[in-house]
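What follows is a set of notes on a single structure, which appears directly below.
Here the complex is missing a single protein chain, while all its other protein chains stay put.
Chain lettering (A, B and C) follows the sequence in which the chains are written, and residue indices restart at 1 in each chain.
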Amino acid sequence: MKPPVFEYHRPETVDEALSVLAEAGTDGKVLAGGQSLVPVLNMRLAAPRHLVDINRLADLAYVRSGPDGVRIGALARHAEVERDGPAHAAVPLLRQALENVAHPTIRNRGTTVGSIVHADPSGEAPAVLTLLGGSMKLARAGSTRTVPAAEFFVAPLESALRPGELAVEAYFPRPPDRSGTAWREVSRRHGDYALCGVGVLVTLDDDLRVAAARAAFISVGPTPVLVDLTDAVAGQQYDAVDWSAAATLARDRIEPEDDIHATASYRAHLAGVLLGRAGAEAAGRAAA
Amino acid sequence: MTETLHETRLVVNGVPRTVRVPARRLLADCLRVDLGLTGTHLGCEHGVCGACTVLVDGQPMRSCLMFAVSADGAEITTTEGCRAPDGGLGPVQQAFQECHGLQCGFCTPGFITTITAYLRDNPAPSEAEAREAIGGNLCRCTGYQNIVKSVLRAAEIQGEVVP
Amino acid sequence: MFGEPIARREDPRLVSGAGRYLDDLGPSALAAAFVRCPHAHARVTDIDVTDALDVDGLVAIYTYDDLADDTATRVAEPLPLLIPHPALTQPRTAYALVKDVAKHVGEPIVMVVATDRYVAEDICDRIRVSYEFLPPVVGVAAAREARHAVHADVPDNVAAHLLQEVGDARAAIAAAPHTLELDLEIERSASMPMEGKGVYARWDAADASLRVYSSTQTSTSVRFALAAKLNIPVDRVEVIAPDVGGGFGVKIVHPWPEEVLVPWAAIRLDREVKWSEDRREHFVSSAHERGQQQKIRVGFDDDGRIQGLDVEFWHDNGAYTPYGIIIPIITSTQLLGPYKPGAYRVEFRSLYTNTVMVTPYRGAGRPQGVYAMERTMDAIAARLRLDRAEVRERNFIQPHEMPYDHQLTFQDGRPLIYDSGDFPASLEKLKKLVDWDGFAAYRDAARAEGRRVGIGLACYVEGTGVGPYEGAHIRVESSGKVVVSTGLTTQGQGHETVFAQIAADELGVPVEDISVTTGDTRRFKYAVGTFASRAAVMSGNAVALTARKVRAKALRIAAEALEADPGDLEITDGVVRVKGHPPGASGGEIPLRTVAVLSNPLRYAFDEESKRATQFAVGSSDKPPVDEDDEPGLEATDYYSPMQATFANGMHAAIVETDPETAEIKILRYCVVHDCGPMINPRIVEGQVHGGVAQGIGGALYERIVYDENGQLLNASYMDFLIPYASEVPVIETDHLETPTPLNPLGIKGAGEAGVIPGSALLASAIEDAEGITITRMPMSPSDLFHLRQGATE
Partner (left out) sequence: MKVSGNATLNAPVEKVWAALNDPAVLVRTIPGCEQLEEVERDAYRMTVTAGVASIKGSYAGDVRLTDQQEPHAFVLKASGAGGPGTVSADVKVRLVDGGDGTTVLSYDADAIVGGMIGGVGQRILTGVAKKTAAEFFHAVDAVLTGAPVGVVSPAAVPGTAAPAVYVAPAGAVRAGVIGGDFAKGAVFGAAVALLGALVGGWAAGRRAR
């Protein structure tokens, strides 16, 4: 299992990177952390003609937190995001979810933006972006566009990123006041792809009743599955929410498949169970 | 189809090294073949087993999931570099021998590097933390019991040598 | 030193990166890679290498035709059938490269040799093979149905059919007050050592000699196989097992296609060639194990005592049977465990399927047998509402019944006779260790918290130390250093340490002065190999016997030198001394190193020791310098060859918790009581048990080799073949019982496989207890458990 030949580019600036990507077009592939890409290359499941290594673009190695949320540059490693205090204060779900990404050694190298662009339906980061209604900043030579999460994830392993484009930043909005989030997933071994996972965002009103709630599921659809649960749980006291109606709502929306580790019906079952657990925890945090 | 060679500078176990490698040369193969440091082993080449774990600028990373060129300028530490200054066994290595933390020894270098970095940041782990610290490395021989013990013992040894 | 938990002497090398595993050797050797069949059953119609020819770094491309053209060797013939058996009426082995029809995904079709592995894989990508598809046979059910044939000339896909019966089991069952029938299934797993296989060959054309390094469990046998296959005199072939990164059975098979092809290519090209198996290759071309369907009928009395046991099972042996039918034979005999089955009838069919061949993986058929028997014990207890431990105890063979003859034929072709063990005592220890009697209260407490817990136990007896023999050579050098060589190989069992411990005791020298070499045919030519928990028993005793020979010779020579009676001499700390003689005082003692010099009449004064030796006069003038039936040198070779295997045993208990909602399964406690007789090095035995248990847990809850109905292996990676991480293996609590065997000088029994054997049986028992749902199929995933709860059948 050795990677095939490719032409290697190591731009020193973002502009340089964009022009190389523009030239490479559909034959180009960005190498950031490589924790998803390199295994594929080693297995020769892919053979990009040009590999554009952005590990020298120090400008993109940032995690910026502000009143409106957290902005993560293309070169920020999972581990850096996970450890970042201000980011955790602003968007706790980031750490809550990223802790579940593989193992620390992988998170030391893998990037959060890279994992979003990878658009794996089992990926935690795409679900977080989706749940919080974040967006991706995509740059190409001479222009930049911003794509909301809702439009970014197109299909399994397919994002809206176009050839020639570089995802430079992911934006995670800070949840409203009186909000709480939680992440729950079940995987076969610690650190494996989740058989099913869910992130929940609950917002309470001044009487600590649920004002709004939504969830994003992984591993049960072609992309992260966002479900608005407000109708099912609105008005209920934060510590006495009945999540069963929400679970039913969610089960109607997800499209799990069988695989060698779990059947579709087991995944659907997990979706309901995990929603209840994460929902209760999120509501509790919202009230705290 | 001759491949372009890229001059790549690495500081490996404290020694500056320069190699000329094809872009696709994995860091693990660069260490093993170009630099003759065969202590780093390849167990799966898809990032799951952890046998190839080395420290890149102090952080544990899979050397099977990195290209040597991409590590240009980095400081690399392999299990060979986890020896004591006098060339004897380092604390983690010594603990593995004392606790019978290895059998066939193939996965061991990946554990040694991972644990060395972990204890640097967490000098006094609990049993549960020790177990979590090695959670990303596969061992087929030991059932991990004595590896967990080795982590705790290594912490003791370091406590003794590092006042 | 015997019994001391000393630290391993191989460790400093291995922890510091100074180990030498196969791929660490020959950095400048050419690299081999293989084009492997992507289909389970297909005829190769064309191999087009046109696109590959212009790749820089290409050295050679070989197909079966090239093997056939080489009439000077036997590389074109099928690989050998290692272990024939009368019941194996339809043995089939593979060709080194597919001759016509590929029988499983991963079979090698084309061998590529290039300047390095990267380039070799580039070349493989450019070779186009055309196929004509044939219908695949996958799984025991399909093999039994036999709508299609794996081998056109093998009727019903049956490779072997064997029946053994003691008494009239069916009559006994019919006459019994209670009967039960169980249909069980256990799925495939694999050894999966962290280091794959590998071969590195160096041909010396001038010397017409071949040196091969192989990551194998048997270098001596690989040597003989290569000499025969390559038509080279045995004395011109040496095979060395370097440091080996785990074996667990898969590396005992030999010669693998690559083990023949790599040296063959090295000779043809007159270049060093190396092949280092990658993980993908290991999944689809190395061996698997475990898969069986079992049907059990049992008759028992009101106390749960078995009166008749009738077992029929179907064993999936994959596409080829080079290792014979060892596994199902072991299943059919070791199934009995510590119990008296009354009348016993066992019948199995070993079936061909279009999958990777099945050869021993640690446990070698025992996990399946123990699974069958222990599921039966639990079923009997459930039927009679008796305590599961109680039912087992009532069926135990009692200590006073040893040796116990089952009147069956074991894997080594010899009678199945247990030599030792105290099963009631072991069970007592286990019940204490896990607090068996206190569990009911624990369960109630857990229930009160809404938690679901269960306890299980499983017992096994393991035939270890099967023959035919192992040997050792020991030489005391004039430096006083002792060199021990044995032919069997090492994959992490600590042989460099335990054999040194044995030699140290026998010879009276410090363990530090002893070095041990294993698996190097340059040092020792005759050996069998490391498998079947036999290394310590076989080579351990061989080392002891050899050391005793050396000791006797040392005493004889020293007696002459000291003008004393050999009977009055002792050896301590490397010095031969008249008993009672004060150490250090002149006369009356002589260092072993000096004796070593004296043992060789040719006494050029190479070193100080030789000079010192001249003060002693040895050998009277009325005898030749080397007397008849004597040899120069303080060294000896001896062999240990037992009449039969020795039987270790053990009992495991586990407490599991199952999540009422997610069906996740967590092991809360795992307890082991193990009896392998006296332990040479308890720490190493403990390590063997730990590792086995982790593999048992893997096999019960995580690992599973999954083929689809087309014979495609669906989980050929560590992402989907779930070897447990530390997070999946609980703390393992162990206790030991040490009943020595009368069968060998050291009284020891094997320990290598023990830990893995009861895993599936044990966890099935514990989960069944937690859930109250009958479990008939393992391994068990949360998804499986969820569907069991749903009452759905997969």
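As a convention for this text, a contact is a pair of C-beta atoms (placed from the backbone, for glycine too) under 8 Å apart; a residue touches a chain by one contact, two chains touch by 3 or more.
No experiment lies behind these values; they were computed from the predicted model shown.
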item	value
Chain not shown: contacting residue from A:Leu31, A:Val91 or A:Ile106	A:Ile106
Of A:Ala22, A:Ala47 or A:Ala234, the residue in touch with the unshown chain	A:Ala47
Hidden partner chain, touching residue among C:Arg8, C:His39 or C:Lys749	C:His39
Touch with the omitted chain, as defined above, among A:His9, A:His78 or A:Arg184	A:His78
Contact set of chain A toward the excluded chain (per top definition)	26-29, 33, 35-37, 39-40, 43-48, 78, 101-102, 106-107, 110, 115, 118, 120-123, 154-163, 193, 222, 257, 259-260
Residues in chain C touching the chain absent from view	38-39, 105, 125, 128, 133, 280, 283-284, 708, 710, 712-717, 719-720
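In this section, only the chains that are shown with their structure count from here on.
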item	value
Topology of the chain contact graph, where touching chains are joined (line, ring, star, complete, other)	complete
Two chains joined by the most C-beta pairs in contact, as defined above	B-C
Centroid distance [mean C-alpha coordinates] between chain B and chain A, Å	29
CA centroid of chain A to CA centroid of chain C, Å	45
For chain C, residues that touch 2 or more chains besides their own	118, 122, 278-279, 719, 725, 727
In chain A, residues with contacts to at least two other chains	1-5, 43, 190-191
Chain A-facing residues of chain B, complex	1, 3-4, 6, 22-24, 26, 29, 45-47, 50, 53, 56, 59-62, 64-67, 69-70, 72, 114, 135-136
Chain B contact footprint on chain A (complex, rising order)	1-8, 10, 31, 34-35, 38-39, 41-43, 51, 53, 55, 79, 102-106, 108-109, 190-191
Contact footprint of chain C on chain B as seen in their complex	1-2, 22, 24-25, 32-33, 36-46, 48-49, 51, 78-80, 82-83, 89-90, 93, 96-98, 100, 102-109, 112, 131-132, 134-148
